[in-house]
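As you look at this complex, bear in mind that one protein chain is not there, while each of the others sits in place.
In this document, chain identifiers A and B correspond to the written order of the chains, with residue numbering beginning at 1 in each.
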Amino acid sequence: MTVEATGRLFAEHVYYGNTKSICGFCKEPVDAKIHIRGGAVWFDKFCPTHGQEEVLVSSSAAWYLDSLTFLAPHRPPRKVMKAVEKGCPYDCGPCDSHQQRTYLPVIPITSACNLDCPICYTVNNNNNPHMLSAEEMRQILERLVEHHSEVDIINFTGGEPTMHPQLVEFLEMCREVGIERLTVSTNGLRLLDEGYVQRLAAVDARVILSLDTFDEEVDKQLLGAKTVKAKLRVLDICARHDVTVTILPAIAAGLNDKDVPALFDLVMSRPNIISLECHTLCFTGQGGVGFERSARITVPDLHRIFEAHTGGKITSTDFVPSPLAHPHCYSICYMLLLDGGGFVPYVRLVGRARLFEMLEDSLYIEPREKVEQIFLDIIDDMWADPDRLEESEAVLSTLKRLIREMFPQDGPPLSLAARRKIVERSSKAIYIHSHMDEENFDVARVMKCCVGVPGPDGTNIPTCSYNVLYRERDPRFANASMLDRMEQTRPTPSGCSANGASHEPE
Amino acid sequence: MSQSDDVCMIPNPEQRFIRTPRAEVLEVFHSFSRSMCPTCRKLVDGQRIIRDGQVILRKQCPTCGKSEALISSDAEWFLRSLTFLARGSVPHKYSTEVKDGCPTDCGLCPSHEQHSCLPIIEITNHCNLDCPICIVQNRHNYNMTRAEFTAVVDGLIEKEGTLDTINISGGEPTMHPEFMDFLDIAKRPEISRVSISTNGLKLAASLDFCKELADRGVYVSLQLDALSAPELRVLRGSGDHRAARMRALENLEQANVRTTIVSTVARGVNDDQIGECVKLLYENDFIYSLMFQPAAYTGYGGSHFGPHDPMNIITIPDIVRAFEPQTAGALTYSDFMPLPCSHPSCFALTYLLKTKEGMVPFPRFIELEKYLRVICNRGTIRPDENLEEAVRGAIDDLWSGKHQLPDPDQILGTLKHLLRLMYPADRVLELEDRLQIGEGAVKTIFIHAFMDEHTFEVDRIKKCCTHYAMPDGRLMPGCAYNMFHRAKDPRYQGDVGSATIWQKDG
Partner (left out) sequence: MVEGSGRLSGRRCLITGGSRGLGRALCTTFARHGATVAFTWRRHEAEAEATVAACAELGVTARGMCVDATDNRAVKAAVAELERELGGVDVLVNNAGISQVMPFALMGETDWDRVMEVNLRGAYLATRAVLRGMIRRKSGVILNVGSLAGVRWIDAPVHYSTSKAGLSGFTGSLAKEVGRHGIRVLCVAPGLLEGGVAGNLPEHRMAAYLQHCSLGRLGAFEEVAELAAFMASSPNSFMTGETIVVDGGV
């Protein structure tokens, strides 16, 4: 404690505010004081049963506060499906407290999985596994479109979605209903079958491949298996069939944070890999609940890794939050690839406010009119003031080449889809997505969540609530032995340190 | 952001917020707030929503349904206030343990985030008025005993070490039979200033009484909502309040008692009298500060004043905005600042330097961060090394032309004169004497917003610095006491006593 002249003691921390969380041990509702200390942000929680619990939320208070300066409107769900009874997050959903509609529906189509990753944040069940029926899928789609006619993206997951025999059929159903962007989150093992990849390519499904590391030892620690070689082969197959891919690593401090630079380079080097989506490790679910807490990493730590690796070509201010979610959930950086090599973050071309605005209609930027106008503005801007950026010339020649490609002078005009693909492949994105667990749970983030698990009856449960509370009560996923295993591996309250690894002061 | 070692931090000094275009027209979810259902008074989930440039508290009660209340009429002010961060101070001793959580464990429990800047001792619940706007509900059946009072004062010194100020209140404290003795008991070397909160009726009736107050160096907080009779009647009840208040002021001036004017501002009643109160402050040397309190509709006032529209109340920024039109520009919006010492939504203030040409608000010539450090975590501005450093800094800046003020010489002259007085060349003054000199040259305008059932937020109460002192040694954060604990206070149980209300029937 520091002491002022009158002998009065100052607290070590700054009290920023109070939010609501859940107890890391019993998941009952608790106050969470938001403390800024040593340049980092912590939740100081108190459960009447389990006592005080401190959790690192962000290793940078500057990032935490900066994100809160971004303001974007929410659009409340069209229909409230559940009454408020116990309060958030026990009444999903949506209940009257929920403030945002779903922009990304996530469908776990099966509880089966062919891996048992130590970091898994879901709960899987291979014993007579749940398989979503076509009828249920149909109903889910019907409700989605009825309640949220602007749904333009959908994600299939599980367990391992490729273990569901009707995955491709489901993808086709989504296309028929008019959903443009179809994504499948997968460990990729089934994609070693080239024929399967071709089927996915035929419906223009995008593959979100879990690739956490290139180091086989680390792979064993994180995924419990040696998957690197297989996944790299899968990437080759996807490249051959020009399947659009996102690489999705779950980052654990001290384990695979060192792989992030190589993962970044991999994404940059292949035209069909359009983004890198980093998930900060999340300590919930069948694996996560028991994983060593020293692996906790926060969003600004990843900013620092990118900054170090690119020599400052990407910095933390090149990221903006998603306007559709709570500002702490997604940290997003888009980059324009330059002819002749290199890239420039869009923030440097258009500023943070403009990039933030570009993201206000959809979680992932779709190449629509807004994007066209932005390109034109960039062109005029760069041309008029070329000294502002050293990459000006490269930007202009890249954009000119893109325009010539999109609007060929000879030959028939390109289809809209073809033009969009050119625009999409001209850029790369980094998404940092921090799911919550029962330790860093923040009800404020759940209330503005735009990602959810929809039910055939029209209900929707925000993903983090689902991962932390509802999946383990869902008989399709939870089974007694797995829940038991989770309880055994959950750290005990006394002597439990929920702190992250030590961090550099601000 | 400035070093984390600083007491105060301003991470976003330019107050830059990034909004999407639609954020100007649609609602924006800002944060979660644990708040209160105004109907059943249970704690419920709520959200702070920015809408139409204002901030609304939206709540969902499982039993009573939805409700909304205005908490700030100026979203910019609200957002700005959250960017001033200050470390709280820690009392030497806590009186209760953390057991069931906030706000059951008052107080103070070790989870509280601020010491007692301003302790209030309610020595009686007798009163000779029954003001429609009263924030408590007097039962006219209790007077504090001498032993209790002494214990409270001793206890405060034990918990705080030294106190800038303590406040003696009630009911109407001057009705206490041992009132003067209590003032003597409270005169301690550890307590810099003793103030009393009074309706002034006794002061109006007796000049000698005022002289006795002056002899004891007591400060008087005189309730004066308006200078016009009709408004006073609405807020204070029948009787010629205006005449009584004017008489009280006369006596106070004659006896040379240091006086604060306290004005409760209610929407549609006296919100146009703000300028008149400022005029009183400017024109009278014996009046050294002015306190505005936006009406809180609880206690007696909660049931007798209204019903009111919780969406149409006075909030801090309403008063801040009213200064410019009502003082013909002598004070403006930018002269005022939220005070982060309590929760930034609770207090706002400005300090004024008295120069030959008139009052100059400090923020016009002192840098913000220095200013914050000087005023933070204190009941009053203290002429210590922080202030000295700030003043010297201001002198340098003014002299070098850094601040674009129309007449810097006036301020420079006054500051130099002040410094010479406070730090004379030939001797060292006692802090007490320096304080007196400072007070002669500096006036303050405070705005203090209390919470009621509509606007209560757990977030705010944790940083409260205005505490009611109980004879059993506990300290109760003011609004928590009013909302939860006052009704259970064993001292006030028992039948309601008989009351003699001044000029009630004539």
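The definition used in the following text is that contacts are C-beta pairs under 8 Å (C-beta built on N, C-alpha and C of every residue); 3 or more make two chains touch, one makes a residue touch a chain.
In this text the structure is predicted, and so the values were computed from the model without any measurement.
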So which of the visible chains would the left-out chain be touching?
A
Just name the one of A:Ile107, A:Leu399 or A:Met486 that touches the chain not displayed here.
A:Leu399
Where does subunit A touch the missing chain, residue by residue?
368-369, 372, 376, 379-380, 382-384, 396, 399-400, 403, 406-407, 409, 412-414, 416
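One rule holds for everything that comes next: only the chains that are shown with their structure count from here on.
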So, in whole Å, the Cα centroid of subunit A is separated from that of subunit B by 45
Subunit A to subunit B touching residues, read off their complex:
1-2, 4-20, 30-31, 33, 36-39, 44, 46, 48, 52, 61-62, 65-66, 68-75, 83-88, 95-97, 99-100, 320, 323, 326, 352-353, 356-357, 360, 442-444, 447-448, 505-506
Residue ranges of subunit B touching subunit A (in the complex, touch as defined):
1, 4-5, 7, 9, 11-12, 16-23, 25-32, 34, 44-45, 47, 49-50, 60-62, 66, 79, 82-83, 85-90, 92, 98-102, 111, 113-115, 160-162, 377, 384-386, 458-459, 462-463
